[in-house]
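A selection of the complex's chains, in situ.
To keep things simple, chains are lettered A and B as they appear, and every chain counts its residues starting from 1.
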Amino acid sequence: RYGYFGTDKLEAIKLLLCKVSGGLTDGQVYLTTGGEEMVSINTRDTTGIVMLQREGVEVMLLCSSETPVSSSLAERLSKRTGCELLQDVGPGQVDELMRRKGLAWKEVAYLGNDEVDVDCLNLAGLSGVPRDAPVVALNATKYVCHSPAGHGAVREFGEHILLLIKKAKSKMEQDHIRRDLF
Amino acid sequence: RYGYFGTDKLEAIKLLLCKVSGGLTDGQVYLTTGGEEMVSINTRDTTGIVMLQREGVEVMLLCSSETPVSSSLAERLSKRTGCELLQDVGPGQVDELMRRKGLAWKEVAYLGNDEVDVDCLNLAGLSGVPRDAPVVALNATKYVCHSPAGHGAVREFGEHILLLIKKAKSKMEQDHIRRDLF
């Protein structure tokens, strides 16, 4: 079962909160005998973030201490994608963030992938989960990606958000026309 | 054929013995021209280990000299997962381990992936094998994971263990209620 299963009225999304480990990356952490760590991202997904930013949608990256990505790596991901990085964000912190930005949950999209994301997946206006996420996340989301984490899921969910923005805009235009006519 | 094929009475598992190469990792070893070695693990699986530890199930990692992971890498895996590491463990060493811990085989779960694991797979109360393991291991196990080694198999087998613990507990509660009533 892939695609969109939400029913509620489509709202223009203003902010995407995107999990790093198991969202922007595939959750794979490489450990070397020399003591280094390595993660990988896909340029399709970074292009997807650029497409969202071009349309005025802010993208923020979320790290969780349960799936620690070393701080130097997290910083490099943040620099490379031009996205601010937040650590261990639950519904409470998102509430505070939205209050500061003057946003409501329905204007927030959330890409998560595990148990720790379930509350935000339920609250967000639009929620997405990569195809290969654990069952607990698959059951809490409105949109299940065809693509796996770290290999196109962010790009696919970004295109889905842009599609909804386009639909919401054309609906608003139709409403205006109807109001002008009658 | 995936899922659980065991028939015997479900016991609460207290210890998971988990193979490193071809269980926690996908068995892939990266060799660099600079002389380094690298392996990869997935944060879904390390989260699975955390979930087991939270429910009081101890997790120990097994390395085998047949599929050598360099000692510095093995140590890093042990530190990162908070699990003790055992080298070249066969049924004899497991017997000794269980005697020290006061456990019976039926309270031990074993995730293995090759010929060297077959004896322990047969003896363990609950045995699991990643989807992409060689035939010899697939034929010796009670549970075949949908996920491949190093990419969710440990998480899936961990969730299966937690499910059995839950079932065993609720069965015990029902038995108590029945005994109190009659």
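Note that contacts are C-beta pairs under 8 Å (C-beta built on N, C-alpha and C of every residue); 3 or more make two chains touch, one makes a residue touch a chain.
Source: prediction; values computed, not measured.
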item: Number of copies constituting the complete assembly, 2 shown; value: 4
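Note that only the chains that are shown with their structure count from here on.
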item: Angle of the C-alpha superposing rotation, subunit A to subunit B, to the nearest 5 degrees; value: 90
item: Chain centre separation in whole Å, for subunit B relative to subunit A (CA means); value: 32
item: In the complex, subunit B residues that touch subunit A; value: 30, 32, 36-44, 46-47, 50-51, 70, 72-73, 76-77, 80, 150-152, 155, 159
item: Footprint of subunit B on subunit A - complex, ascending; value: 21-22, 26-35, 38, 66-67, 113-115, 132, 134-135
